[in-house]
Structures are given as C-alpha cells and as structure tokens.
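Note that this complex is displayed minus one protein chain, with the remaining chains in position.
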C-alpha cells in the first residue's frame, strides 16, 4: 500500500513532536512537511536535540496552500484562534484535518465565543466530529474534520460517561478534580508557571470553575438527554506528563461497586485503549505515560451515596497526539491500534 | 527564664526530626532526650547526616519512666496503637504530652475502634484536647494531653470550618480531594510506594472513601450542631512535602464570592498562621513548605452553586510538628509564634 | 520466518520489564516464559500495573531446565553471583544466553574475584563475549554467551575508546565522573537510598574509587596495548533513568577540537546507535531516555591540554536491556536496529 502523505503544522510544539514520534512508526503514512511559526527555517533536530541523527528536516512556514498540495492529511497542532482560519482553508481544499485546537470541539458557537472569542468559521462547527472514539466512533469513520478533544475533557468524559449514560448520577452533581503535568502548558510560551524552580516540589490549583475546558465536558456528558453541568478544578503537578482525574457524582439511588464495575466493563470492554481496573485498584498516571491508554478505577462511597471515578491518561497521548492517531486510524479504516501498541517506558 | 525540659519520642522519624529542627531555636525549651525504637543506640547525626556537626546525641530506648523523670514535656511522635499505652503512662506521671498519633484525636471510642482497632486507654479520650488552635484555642491553654491533628484533617478542617460554621454548606455535600507529598508515608517503612522510581513523574489516588483520617474531619466539622459527612480522596504527589486540599461543598443558597471572603477573613483574621488569600488567588504548597502556615484560596462556582476552598499546608509543618509547637506555645502561655516565625525557603 | 522462543529470567526487575517492552515489538522473537524469584506465582501485570490489560501472564520459578526445554534464547536479568550457575547450566544445554549480570564481563578471574567474590564457572570467562558492539561486533556474531556490559562502563568506554585507541590520552590520566538516575539501584531491594524523600532534590556521590564497574572500564580501555587505569566516581541524581558520563583524559600532545571530532566521527560514523554531536553541543540524558542511543559531546580544553568527553545513555537502554537486544540482533544476523528504532518520548 502506498503511504498517505501527511503534513504536521505546529511540529515544534510538544503535541507536534509527540505526533512525529508516533508517525515515525506508522506504516501507512509518511510525514512530508513539518511546519512551524517561530521555528520556521530551523532544523527539527536543532529545536529538539533528541532527534539528532534521526530527523534533520527543516521546518517550513505554515503555508496552507503548499501543505494542501503536498499532503492528503493535515495535523494542525496550532493554538485555538489561530487554527480555525487554517482549518477552513484546508477543508475548502478537500483535505482531511485533525485539529488539535479547541476551535471545532464545541457544537455551540455561543459556548465557543463565551469562552474563547470570535469564531470565523462557524459553519464548520456542525461538520466537525468530536474525536473521542469511545463516544463517536461511527461518526469518525470517514470524517473530514476531526476535532481532537482537550486533554482534561478526555480524562473527565471517559471517567463519567458510562455512569451518566446509565442514569446513575444527578446531572448537577458532577465535580471534576484534575491533576496535570506541566507539559500541558506547552513549550513556546515561557512563564514562571513553567519555571522549574517554581513548579518543582509544589502542587497548586488554578482557574477553578472558569477553565475553558468546562463546556467541552458539559457538551459531551449531556449527550444522553439530560443537561449536565460540571465544576472543574485543574491542578498543576510537578511532573512532565499525565493527567489524573478524580470525578465525583451523587448517585441517584443506591448501587453497589459490583454493579458500577459491570456498567463500566460493558461500556469499555471492547475498547482497545480504555482499561477498567480490577475492583479495589486505582490508577497512576505513570502507568500510561507515552501511551494512548486511559486507565479507570472505580469507588462507590456508600456512606455518602457517591460515585468516585479516577482516570489516568497521558495529556500528550490519549489527551492529544496519540488520540489524533487513533482517530485517523478509525477515519481511514486502518486497524485502530496501528502505531499505538506500545506500553509505558517503566520506570 | 529557665528552659523547660523536653523529651522527644520517635525522634528518628520525619515528624521527630522536623520537631528537633524547630525546637533548636525555641528559647523556652531544651530537648534533653531523643528516643527511638529501631534506631536506639545510634547517634542522631548518623541517622540524619544533615545534622553532622550540629547534633551528635545518641538515641535512647523509648523508656517512659526515664523520660518522665527527666522531662516535663513529652512529644510522642509514635505510630497509632503504639502511642496510647505510652501516653497513658506519661499522663499518670503528670507530664504534659503532645501526641502525634491518632490515638487521642477522636472523641468517640467507637469511631476509633472502627478505623484503628482496640483502644487501651479510652478513659483519656474525653480528657485529650484536639490540637487545632483555630477551633480549640481556649481548651489548649493549660491542657495536659494534646492530640496533634492529622495532616489531611488539618488542611480539610481549616478549609471548610468557616463555611460550615456559617451554615453555608449542605452537611452531606462535602468532598475533600487532597494531594500529598511522599513524606506523609514516613521514613521507616520502605515500600514501593515510596521508591523514587515508582513515585517520580506520577500522580495516583489511594484509599478513596476509606482513609482513616475521615472520622477526624467529620468530628471537627460537626462541632456546630449538624452532623457532617465527608467523602475523602487522598492522592500521592511526586514531591517530598506539602498537602493541597481542594474542598467542595454545595451552597445552601446563593452567596457571593465577596461574602464568602468576608466570612473567612473574619474567621481567620486574628490567626497568626492562617492566610486567606486575596480574591482570585489560589495557593501552592511550596509557599508554605517548612512553615506553620495554612494558605487558603476561595472560589464560588455560581453556575453550580458550589463553594470550593483550596488550602495549602506543609504536612510536616502545620500538618504535624510545627502545629505541635504552636499548641505547646498556647498551652504554656508563651507567645504563639515562638520558634515558628520563619518563611518558606524559596525556591 | 518462525519466531524464536525466548525466556526472560528476572522478568520482574527494571531490566526485565524494559526488555519485555522491547521484545513485544520484536518481529523475530516470542517471549514464552517469564521467570522470577520473589515474584514467582504472581501475574506480571500485578507486579507492574502499567501492563494491566496488556500482559497477564504468570511469573514462574527460575527453573533453568524447563526454560532450556522451551526456549532457544535466554535473557538472564539476574544479580551477579546468582547468574553464573544458571548461565553455566544454560550453556551446557546449548542455549544462547544474554547475561545482564557482571559474572562474565571480565576476562580475568582474579579481577572478578577481587571485586565480586568467588567465581564458580571460570572456564566460561574466555568463551563469553563482551556485548559492546562498537568494540566487539565481529565476536558477537554467532556468539553463544554474551555478557551485557554494565551501565556505567558502557557510557565510559564509548566516551573514551576512540581517544585511547588513537593514542591521544595518557593511560593513567583518565577520570570517569558519572551521574546516574535511581533506577540503577533496582526495584527489589528497598533502601533509604531509593526512598523518594531522601533522593529527591539532592545529588550525592558514592563508592568513589571503589565501585565494581571500574575493572570493566579498565579492561576495555586497555584493548589497544597500553594498560589504562581509571578513577571512577559515581553520583546519584534525582531522576529515574539515565547516565551522563563526563570523562577526562590528559592529552599526550596538542590536538584541536576539529581533529578530535574527526576521530570520533570516524569511529562512530557507521554506528547506528552512537551519535557524535556537532562541535559545541553537549548531551543531556533525557534525549536518549527509553532508547538505545548514546550521544557524545566533545571538548578540548587547550589551556590545560585535556580532553573532556561527555556521553549520555539510558542506564536501562544502551546501558542494559536495549543493548542486549542489539547484541541479539547482531548475534542472529537480524537487522541491528530491529525493535530499537524509537526515539525518546519527549518531554
């Protein structure tokens, strides 16, 4: 089979370079263009010395026309706001796009504009598919524009979806308490928040109840008829990668741990990348670092009639780049685990 | 003023050695005995090389009679279960005790025995004072037996007490999501849970809804008439010290952020060690490392009518050893901040 | 091609589990047996939860007869002293062995016994091949018993070999200052040295001038006629994986940086896993984490007529498990990079 040609925009960000790592071993695609903005003109192995001796290509300007000429598939690892114009042009050129930004994740233009600002291609919002295969696999097949979910929403939605769908949870009771590694802040904007000495040996909370990933969680957890609202609390952890999400919901009526386990086991039993842990086990982010896995642990607090679900993902894996590859595999009809079958490097 | 003589049991644990650091600069006490169990016969600076050239004393066996002969005040940094017999003997000998274990924190023998096992000195439970000055300062004055609060309960209770006392919160709605450094696991028992390579670059959950610190939180948050229950979720963070607690409660009725801030500012305005942060600010554990401070940030999620309070303490500071010194200062009528006026070493 | 059957002894150690990760993607081998000692009877995914849902096989006792019946190739990731008996039996049974221990690395029984203790199979010392392809590729082809080099020696020898071979260095002037992650201490023996709180935020030196890896370095750097001696200083770094080696040698006569670079470029130009960095660049361990790469940076200190070579490896990669796979590939005539073509997970 001829390899399909792929362009990567935003190749010099953490999401881009993780994608390059994965695509190097993908048998059905060939990366023909690395594009960047501040890094245009530099070699990728100068930007990322761990690629020395492996990949010496030069990063080009983010020229959408050239990319659409060369490549059939475009990964757009660009910031929200920047991405939408670019994506619209690539859609118009008939290309298939995996968009890493938030620009096409929300169905509601109003919700987008409330949290992010003006949207310049709102007509594409209904066309875009939310790239979470566990909820939207059928729509992803053959999709042209796939909005890769946010890292926090991925962990939160996978944690709570089976319980909400099964009607176990009061729809206004959900709390998402997430703990993220620092790479979620990206590489290009250097701030005190990513300064080693300020982050190291510290855990902190930020943007509680105001974070922009909230509407994404609410949209997806409201798929089954009831309007779900979420209190979302992100925290910064002194580690590079990973998100642990502790999700809380009030149970509508008493349910046993075994019943909950069965609901989750059924929901995810066929999923290649979601592991429901044995009863009594709880996940750790390091178990999934560098992978596309989401590990899920379940607790029923009978004293308080509350369900607690803990999910672990790699924010740059199932939370971003490997999720995009999973979507591409599905969209193209390739085996879903292609290029995604590695386990974590341990320790 | 003559210095009061003090003995430290469990001197070779992390709580003990932190206490030694603080008492070195305490003008009113003199540590006359370091006792330990597995370390008896060793020099403290062999056990802790950072004390080389500073403190070369030998650790003795944990002999309560000898300690009571030598010292007026006894710090018992011993495991729960072990501590109670020892404390009972020291009480009988008329000594003043600061107990770091859980053995005298709960007023209810039944609650103790449900979570910890048999209690051999239940008659002292009503006599012991819960050493959280922000709630029990008056009782601490002159107290003979002070139960130093658990690290998690300290962060949780300080976060929620003003809101519960003011009647803002539904009493069955409280969730305590805590993130702790590894030193909470102690030094003496070496397990994979404290192995650098297993903890490093990972965040994990454990003992959700079953942790033994739960009844302590519920006891103290039920002081104002309503019976409060708590879902408690501890997490392990790749750092040595610190606990960040994110506490959630359903608001009984709408309240503004400004109103909540005023309630907290009033509750803690006179407290030397609790800082209510400016509106919009959230705490980080590193800000309080090595100190007796508790920093508190407040968020009202109006969309979900929920209060979120984030507290940061050092689990070995306000969560243990410096809290004990604060209690001693109060109990003895010394200035409350004696030996506790340092700020964090930054960064 | 039929897959060759492989047994892994010591599968539950860090070297073993890294090997399992690599062999999962090796097209020419199949792991048919995982053996362990303290973990026998447990499932590998209970010992290593990151394998949950991926590998649920049970670890067996380390029975050499059974292993030799089932498998053609045996990876022995066992401690020195333990390994030699086992290896001798497997050699007698005609199996091919990759030994991770120190037992067959030294040609001199006397050197072995001076540093490690009695050797029970000294007759195999001359038969074993030192598994550093950059120096011994020809001997590795078809070899039955391959002694995988120690992690520190790999970094040190690769750093200094080209300069010593070219006669640039005074043979008694070499200093090896190495900085290692904590995983080098293994997983099974829990000590304060691996306790998170003791290692975190600290760098320390240990075993300077007495470490057992010294004779291995001296043996290999003396391959070209002159007897080389080495002062070796290992250090412990608060990270899980990686060794950075800073190697110093007195130059016999003036040489330019360009000349040295050419010598190294020539020595390693054909090597698939050794990268000589551009002049002016120095390596970092994270660039090679999880890979079989060794990155090398060169400095000539003209003021002091000294050569400084800095090498970076992953102690569990090129320093152990992936090095073993590289040797196997060579020994069997498979493409040398089989299963070893990944780049580091970044960041």
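First chain written, first letter: the chains are A, B and C, and each begins at residue 1.
By definition in this document, a residue touches a chain if its C-beta (ideal position, glycine included) is under 8 Å from a C-beta of that chain, and two chains touch if they have at least 3 such contacts.
Since the model is a prediction, treat every value here as computed from it, not as a measurement.
Contact with the undisplayed chain is limited, among C:202, C:256 or C:278, to C:202. From the options C:23, C:74, C:217 or C:237, the residue with contact to the chain not on display is C:237. Seen across the whole complex, the unshown chain contacts subunit A at 14, 181-183, 187, 190-192, 194-201, 238-240. Taking the whole complex into account, subunit C touches the unshown chain at residues 172, 175, 177, 179, 181, 197-198, 200-206, 208-209, 229-231, 233, 235, 237-242, 244, 246, 248, 282-287, 289, 297, 299-301, 303-304, 306, 308, 310, 312, 347. Remark: the residues of subunit B touching the chain excluded from display are 14, 17-18, 21, 24-25, 48-55, 183, 187, 200-201, 240-241, 275, 277-278, 281, 283-284, 286-290, 293, 295, 341-347.
One rule holds in what follows: only the chains that are shown with their structure count from here on.
For the pair subunit A and subunit C, the distance between mean C-alpha positions equals 36 Å.
Taking each chain's centre as the mean of its C-alpha atoms, subunit A lies 38 Å from subunit B.
Chain contacts: subunit C has residues 14, 183, 187, 200-201, 240 touching two or more partner chains.
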